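Only a single protein chain was left out; the remaining protein chains are all shown in position.
Moving on, here comes chain A:
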């Protein structure tokens, strides 16, 4: 709690750099791609998964994938499904200030891949709309100008909603290179409590997971005895 007379910036501002304080330049080291990170010659699709829910979804699947590289500093793992030429990048949690740096790191994959699909979950409360809804899950997409041949049929994200971070950067870069890309945004109330069937089906369709798991992932599904 602030003391009397103390000036406190709103919480929404604390993530940003303080331009009045020049020392902020040295906050992070520059990200470097590991030497062994070879980019495959052909990538059918690059699937970029952001957030804890998707990270958990992939926990049981990564054993079937080949790890290309990992950067612990930003919780980034890049895998390849060698049978389907699909690369999967998983980002659990990162500092939004490093988004464009991470996109730059993934740029060789983003530019080589025939398709790029990003998937992320966001709290439903962040979805801005004049329409009142009692749904607990809404899935929306943002597509680059060049149409993708992957059939991802969700409604487009209505203004003034927008996305930020690595997914936004990846699709924006694809658009500037006149290449197809799709961002899928899943607004949900309780992303950790149950499996989102539409997302599971999409992951299966994109050859990211081998089977759809629509069962609850909460305490009832755990080993706890109740």
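In this section, a contact is a pair of C-beta atoms (placed from the backbone, for glycine too) under 8 Å apart; a residue touches a chain by one contact, two chains touch by 3 or more; residues count from 1.
Note that contacts and distances are computed from a predicted model.
Asks: Hey, which one's the missing chain according to UniProt: "Ribonuclease P protein subunit p14", "Autophagy protein 5", "Proteasome assembly chaperone 2" or "B-like cyclin"?
Replies: Looking only at the record, the undisplayed chain corresponds to "Proteasome assembly chaperone 2".
Asks: One chain isn't shown here. Among A:100, A:200 or A:213, which residue touches it?
Replies: Touching the chain that is not displayed is residue A:100.
Asks: Touching residues of chain A against the unshown chain: what are they?
Replies: 7, 9-10, 13, 16-17, 19-20, 24-25, 30-32, 96-97, 99-101, 103-105, 107, 127-130, 132, 134, 142, 144-145, 156-169, 171-173, 175-177, 183
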